[in-house]
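This report concerns only the one structure given below.
Removed from the display is one protein chain of the complex; every other protein chain stays in position.
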Amino acid sequence: MKKLLNDPGRVVVESLAGLAAAHPDLLEVDLGQRVVRRRGGTRPGKVGVVSGGGSGHEPLHAGYVGVGMLDAACCGEVFTSPVPDQFVAAHHAADGGAGVVHVLKNYTGDLLNAEMAHDILRAQDVDALEVVVTDDDVAVLDSTFTAGRRGVGATVLVEKLVGAAAEEGRDLAACAALGREVNARSRSMGVALTSCTVPSAGVATFALADDEIELGIGIHGEPGRRRAPLQPAHDVAAALLAPVVEDLALRRGEAVVVLLNGMGGTPLIELYLMFHEVRSILHETRGVTVARSLVGNYITSLEMAGCSVTLLRADDEIVRLWDAPVATPGLRWGA
Amino acid sequence: MKKLLNDPGRVVVESLAGLAAAHPDLLEVDLGQRVVRRRGGTRPGKVGVVSGGGSGHEPLHAGYVGVGMLDAACCGEVFTSPVPDQFVAAHHAADGGAGVVHVLKNYTGDLLNAEMAHDILRAQDVDALEVVVTDDDVAVLDSTFTAGRRGVGATVLVEKLVGAAAEEGRDLAACAALGREVNARSRSMGVALTSCTVPSAGVATFALADDEIELGIGIHGEPGRRRAPLQPAHDVAAALLAPVVEDLALRRGEAVVVLLNGMGGTPLIELYLMFHEVRSILHETRGVTVARSLVGNYITSLEMAGCSVTLLRADDEIVRLWDAPVATPGLRWGA
Amino acid sequence: MGSVRDDVADLTAFQSWIAETSAELDEHAGHLTELDRAIGDGDHGTNMARGFGRCAELAGEEQFPSIDAYLKKVGMTLVSTVGGASGPLYGTFFLRFAGPLAATDDAGVHALAQGLRAGVDGIVARGKAEVGDKTMYDTFAPALEAFDAAAVAGSPVAECLRACAEAADSGRDSTEPLVARKGRASYLGERSAGHLDPGASSAALLLRAAARTLA
Partner (left out) sequence: MGSVRDDVADLTAFQSWIAETSAELDEHAGHLTELDRAIGDGDHGTNMARGFGRCAELAGEEQFPSIDAYLKKVGMTLVSTVGGASGPLYGTFFLRFAGPLAATDDAGVHALAQGLRAGVDGIVARGKAEVGDKTMYDTFAPALEAFDAAAVAGSPVAECLRACAEAADSGRDSTEPLVARKGRASYLGERSAGHLDPGASSAALLLRAAARTLA
């Protein structure tokens, strides 16, 4: 394993210490609980927005704490959901008196730990709590034979848009409803060119031959749905888009927000190239317009090479909230 | 070679097409010349700021075109300096009537091509042209036995700060003087954990064993000054910092801007961890304060794993210009 | 058959169970993580070793007034340190296990059977797994049945626990051919077949340790 770290057991806390030192203007970090909160806390009367999950997906989630996005985030070990105490602490850190929306990704571990946290919060007489679960990954069948679709790229979009709505002063129910709506309008699909190595495991999670790619990859280095031969970017883009466009039932003339997301080890030059392919296919083959886009490493899987495509069916309101100011380490414009 | 691309010969132009599509609000791309210019052009009377170099360092340079940074950039093939025609076209694209500063990195190819471009421009009666050459890499001895120190991380800082000065309305000479001053106050040192593969070459530029790192790496996949065993992040940080701090002759009580830069294949979780180490050493061992910092992939070497540290001796004026608004694909705040 | 006095597990025995499990997890963390790399995300061994490692320290740090107080603390500690899917599941197992033992300082066959059943019910309540889903429940379900069967037949604790551990091993092995329907492995569909489930494997290890320490 070749990584810039000291002790595999201390990667998360040492990295959070760096995040805190790099962004003292935006956030504060409780290294004990590994909870990151917006500098100065949640504005009284504003709905709090919280997220949390395993680490290794940076900038998600801690890097999205700041104006216009999250009020607090809690960070589990690498690829391991936070424990209930952390969700509880993040909730309190984000509570400005108007309730808190928890954005969760649909994984058994995340949901079980969050559920226990919510039990604890309810026992503390905290009732103003809403949960939005993202499950946008079309690589996974959403059936009773699986744990349901995984939450991937849509999580970034939900956090941005719900963050903007909360900033505008929408109430708890409205923020939660928006989050669910954004998730329902989003689908994703990813591809890996290489695996990644969990620091505490020390070896790559899976192996790919030099001429193989893995289609339908998630964000935990877990193997995808099928192997395919290495192929031109155009064909990869088409393979990722087809199930996404179909599952969303996108029609000609519709507009989307596109997240062309790098998995961590793929350089920007390739991501922009892939975005060019994705946009061309959407425009020319599908008759779909790109209203807004985001190209870069936004929800990663350590140093995995590869990318994912997330499409969100757009409308004027979504575009307006998208354009609202955001100032976080990982996403920033207008502020 | 495992990359998301179609034809190695078309990587740059296809990636630029993606950049253009992703940031129509910020920039325009001339795909023929591979010149990126600020959307709407340079404000009349503002000094233009131009940069250019080989591709493969994204977001540098094209990703720094926008308000508060570059007016235009030209993009060579991967790791190959642009040709003179491109520098000429970028100059014209950036010319708002108040002259143009060219920010160049100190490499033989970049300087020779730019020189020929400047000959052409002078033949066109263009006189208001200043050149700032960055050469901040302490891994290379600056002697008559080398081509001089390489320009690396300081380039990002020069582009940001000169861009801010130009935006404020400073004249050509003042912008160029600032650029030279910022370069003179900056030093860098890098480390590679893996090599990278130039698309047209198809094989890794160099090979490193699983337990080896390369210290003193540049940004072109060129081998560094020496091999060393893989070591804890703390020791890597110390090894990078020592020559930088010494060459800058930093004294206790001084303040710096820190760029903790990823080489492209190292995830943010490790970069923040490295920043934590760098900052701790600066604070605790050297008595040096971090006034501002930037942690992420800012000047890369394709998918190389590793990082570099750049220190810029700060003062109030530098911090003020640093905080000025910037709105580019690669660097954005306050706008 | 041992004496009545011998045929019970006291607080010290429960503390040994946790210590023994922690030692076993330290030794087999790499293997469990390897299983999790194949059909999951490669953290199960580390998660379990971290959590039980912390639990093993409890006995030296605090005086526990009763078995159930100790087991509750173990459960809470697991919940607070393991994370992932297994944290709440193993945590709940111990939190619920404590319930039926509230009134006793020495857990005999009956108390153990009740505790085990409560713990396993807790896992199902949280995780909603059924037998054949390729989860830790595929280990716990037959193990619980075997314990009960031995208890009903009047076997002493040691024998009940031995039957339980053996059934656990078989349960673990039964997961190999299965296609996962719960947890992370379910994403793999058919490709999850041909691998042991990591949680089923750690559960077998926990119940083996019980057989060695609770009687």
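Note that the chains take the letters A, B and C in the order they are written out, and that residue 1 is the start of every chain.
As a working rule, contacts are C-beta pairs under 8 Å (C-beta built on N, C-alpha and C of every residue); 3 or more make two chains touch, one makes a residue touch a chain.
Worth saying up front: this structure is predicted, and the values here are computed from it rather than measured.
Trainee: Taking the complete complex into account, tell me which visible chains touch the one left out.
Mentor: Over the full assembly, the chain not pictured touches B.
Trainee: Quick one: which of B:Leu31, B:Leu141 or B:Ala209 touches the chain that's been left out?
Mentor: Of the candidates B:Leu31, B:Leu141 or B:Ala209, B:Leu141 is in touch with the missing chain.
Trainee: Check the options B:Val78, B:Val258 or B:Ala324 and report the residue that touches the missing chain.
Mentor: Answer from the full complex: B:Val78 touches the omitted chain.
Trainee: Identify the residue among B:Thr134, B:Thr155 or B:Thr205 that touches the chain left out of the display.
Mentor: B:Thr205
Trainee: Looking at the full complex, which residue from B:Gly218, B:Gly264 or B:Gly296 touches the chain that isn't shown here?
Mentor: Residue touching the chain left out of view: B:Gly218.
Trainee: Touching the missing chain, which residues of chain B?
Mentor: 9, 54, 76-85, 107-109, 112-113, 115-116, 139-141, 144-147, 150, 198, 200-201, 203, 205-206, 218, 220-223, 225
Simple rule for what comes next: only the chains that are shown with their structure count from here on.
Trainee: Where the centre means the average of the CA atoms, what chain is farthest from chain A?
Mentor: The chain lying farthest from chain A is C.
Trainee: Can you check how far apart chain A and chain B are, centre to centre, with Cα atoms defining each centre and the answer in Å?
Mentor: So the centre of chain A lies 29 Å away from the centre of chain B.
Trainee: Using CA atom averages as chain centres, what separation in Å is found between chain B and chain C?
Mentor: Roughly 55 Å separates the two chain centres.
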